[in-house]
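One chain of protein is taken out of this complex; the other chains stay put.
In order of appearance the chains are A, B and C, and numbering begins at 1 in each one.
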């Protein structure tokens, strides 16, 4: 193909995730993009494939003590503690702003009990402008002695089934990487009625200040995110894609189009960008532009041809 | 304390791990230091707390296809495939060199079946100069459909009990981080007769070459090591120290004395340095010198006072 | 609050461990107000990963390299080398590429014109007070009380004097100015002053002491706080402090990066704020 013809096509970047039509496969990861508004001075939100909000709970949540974050090698730990305004205030105060954009809004949510999960989902079900729900199952189940829903296939299946009954929106279940066998969790989620899976949430980690002998974050243990975790995330997405038929959204350490492509090639239909937003508020815009460039350079007319193109 | 008196003491760096007396808490991690000889031109092996060898199996093992390694952000993936000369050749050819040093030699080993684990341990049992055994349980159990011994408390307990019967040397069990609940594995190992625990082995990871669409290493999936994984390792060591009474050896992403101190402060009695050896063959010597300096600067006369000094 | 890929214009040591960096920053003279900060990406690399929050010391125009070019609009930072990011900053040469997000945050309210203004600062806590002083001197008498352990910690005093600010110094070892804590001279000042407003920035123990003094005398106080920050724009919720009336059932967390870094002291749950140990950033 000559240089001139190479430049003549505009590759299709649009993807379909469980019926959601996305302009492109790039969206922010929950908790790293606020309620969208915070980054609107830096980025045209209409450019994004979707907007994913901070995690919502039934009641407002105070979050953890400070310090809540610390930098690690090519990553960061956070223990924000899921601070949020509560689902009702979100619907009242935050959705109005997002209605200004034609980008699908995915609302991330969680609960401390099965019932709370169900109730939040129900309250979001008839909210116009909410395109899909992303269910964070990396939360401790208060009734089950604090065992994380997402680490027990039985507990996960139960809460997902319950939520499934209370929402008609596409339901994305967000998996935690801190398990022995992600394929078991993925299959349990599929059977319980998830429409899509997203992964990974943060790896559990810890850092110590050797001078004060204290943990660097008040909560002692936090979630590790950023480029450091990408190889673990790519591996888990690869394993999940092989275990289930559901569409998968890849997350973990993406900072560039090449990073995003790793996930798409192993089979993710879309990806979320998290920590990289903090480092570069325009990261997602650059990734979208570079994805298009990659397709043009490689003569790929439709990005869907790249998805799952891994050669083993 | 005035500057001059501060300088006058030489802090004690010696630690005791399950009866093993170590000059200091610093030793190499298995598989990153060959059989000791490879790094002897760069480092006085007598300076080290211990020497830990490449993992040994009953028969020589060919290892995986190439490429076997690739660099990742602040880390690397490897799928060497446990290539080794076999335990008999090791005893015959490699121990002679190590006998020149007065540093305790810890032999790392593994098997494909329970019986193989037992047999390797037995053959090492009466070898003079072998101070302790480190049992790598991050290997697939051929008889159990390839499930990794170290991810199943029952499988781990069985193979550890069996090995326990066949060796009188101190038995260090090396745990894999790729589990939902490390405390369960730690307790199972303790009950089955381990004298000490070491962790972490590598996190499972994967990387893709987006141009060729192929995994970067021939084995598709490999082990992630290096500074990127340190927060995960520190967290797991912290959790294990709280779960068992056994001494713990901390491993994962250590490149400096400050990194080593994170593990000691959460309660590791000693640490292993892995990937950092590749980056800087003298890393361990520097870490030992800097640990001493840290103690002097902080007025600590015995490093044991730092171990487990975490303030929560 | 543009996100600029820009360059270093100058970078010099101004006192042992303290550096001054000018960065090309179109728009900053119009956009910046006293007390705001920037998030600086010190190099395009994944270690260190996060941007560093740094107060705006000053904005202005530097002469262009030749007559036919317009002058260069700059932001000036003053930083202390304490860890990996500031180590890298120290090495940056003229022309080095950096990424600059800002101006960010809510700065100082200037208070009533005419009433006496007392600024209290120590170390890099002086940084955000400079632009504040530039404003305050237009309408009011301004004093600056600088505290430090030894004379080496006292920086920027003559810069403030040049603005017409009356500077007093206290050092703990008496090597410069009054011997003792800066709060000692603050109390002396407040004893003789009538209508005063106080503006403080420095280490938490100093702010805590200043708060006690001002509250007991009912003197209005604004403080500029530090917090570990990932985003700087209110998205990560990493940098919060507890606001007035905060309880866990009725949380009132305020983002230091948006509601602050400058707070009216009465808007904070002061006891809990003072208890925060920044545990060093570090790695």
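In this section, contacts are C-beta pairs under 8 Å (C-beta built on N, C-alpha and C of every residue); 3 or more make two chains touch, one makes a residue touch a chain.
Since the structure is predicted, the reported quantities are computational estimates derived from the model, not experimental observations.
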Listed residues B:25, B:75 or B:247, member touching the removed chain: B:75
Touch with the missing chain holds, among C:46, C:132, C:154 or C:257, for C:46
Quickly run down the residues of subunit C that touch the omitted chain. 45-47
Omitted-chain footprint on subunit B covers residues 31-34, 38-39, 41-42, 54, 60-63, 66-76, 78, 80, 83, 207, 209, 211-212, 214-216, 226-227, 255, 275, 277-282
Contact set of subunit A toward the excluded chain (per top definition): 73-74
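Going forward, only the chains that are shown with their structure count from here on.
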Farthest chain (mean CA position) relative to subunit B: C
Looking at mean CA positions, which chain is nearest the middle of everything shown? A
Give, as an integer number of Å, the spacing between the C-alpha centres of subunit C and subunit A. 36
What is the distance in Å between the mean C-alpha positions of subunit B and subunit C? 46
Residues touching two or more other chains, restricted to subunit C: which are they? 46-47
Give me the residue numbers in subunit A that touch at least two other chains, ranges are fine. 72-75, 207, 212, 214-215, 227
